[in-house]
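A single structure is presented below for examination.
Every protein chain except one is present and positioned as in the full complex.
Entry: subunit A
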Amino acid sequence: MGKIILNKVNKSFGATQVIPGIDLAIEDGEFVVFVGPSGCGKSTLLRLIAGLEDTTSGTIEIDGKDVTSAAPAKRGLAMVFQSYALYPHMTVKNNIAFPLKMAKTDPAIIEKKVTEAARVLNLTNYLERRPGQLSGGQRQRVAIGRAIVREPSAFLFDEPLSNLDAALRGTMRLEISELHHQLKTTMIYVTHDQVEAMTMADKIVVLNAGNIEQVGSPMDLYNRPANLFVAGFIGSPRMNFVTGEAAKPWNAPTVGIRPEHIRLSRESGTWKGVVGVAEHLGSDTFLHVHVDGVGTMTVRADGDFAGTHGDAVFLTPDENRIHRFDDKGLAIR
């Protein structure tokens, strides 16, 4: 079991309020991602759930039990840190066994659990090594192993892939998702990378300045962003925003159009523009097109689109995929 409920959780550091008051329910077995820009309070929120920070007010419940003032170890959670936080003086085996030793588990059971975790995480050949002798990916796996053996009611991940290179990040992303399918345990994952959020989450919680901007499934947030912030944050490349006169035809102060929802033509279209930069990725081409009176629009074209700097092109937004926002930046449904 791993149902976590936050009731009006508030956190201040001195006079600075980091989290003004959050209500959130995380269901058992869910993979929840907290996403937001640096300093939005997502890591603080995770640390409050872990018990590494005290809440200023509000309550935290895990499986129906109020754990607001319980010590971290008493909450039945396991955490994987951004820096891995392995014990450098211990072997991989002792690192993974550490939480079990602290719980005074029978040595035979420790041996069995460590061997099993090492097998699952492909660490069997590294058990006698120290963290300093491992690569970044292997260290991260040790940190996950240390979390798994405790059989926690929920896993907390604090930007666990930030220190890895792009290729390894992709692999580890898959491994963590697969692990979630295997274990079916609640996972809370903090990241500033919206790609990680979109690809891994059952439910995304978008945070901004300590407030929840929107909660929903990845496709929910992509298709129906509640406001300008979510619209701009979810999706890569980010959504184009058109304001003023250019937005008038849609009866809204601001409209948002995703780069993949703009049709590109050499002959005709709604807006005429000039290609500034063309980014050829192979599978796709991202064009940054300067349109008079509208601004720079990012457009996603086919990988074999041959446009280059200075080319004249026409853009036509897909009328069915336009997002309209009011003066306050809230979506007009």
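Here are some notes:
By our rule, a contact is a pair of C-beta atoms (placed from the backbone, for glycine too) under 8 Å apart; a residue touches a chain by one contact, two chains touch by 3 or more; residues count from 1.
Assume contacts and distances are computed from a predicted model.
Considering only "XdhC family protein", "Fe-S cluster assembly protein SufD", "Sorbitol/mannitol transport system permease protein" or "Sarcosine oxidase subunit alpha", the record for the omitted chain gives "Sorbitol/mannitol transport system permease protein", by its UniProt protein name.
Across A:71, A:108, A:167 or A:281, the single residue that touches the chain missing here is A:71.
Among A:89, A:248 or A:266, only A:89 touches the chain that is left out of the view. Although one chain is not drawn, the whole complex shows that of A:98, A:250 or A:314 it is A:98 that touches it. Touching residues on subunit A toward the chain that is not drawn are 50, 52, 71-73, 77-79, 81-83, 85-89, 98-99, 102-103, 146, 150.
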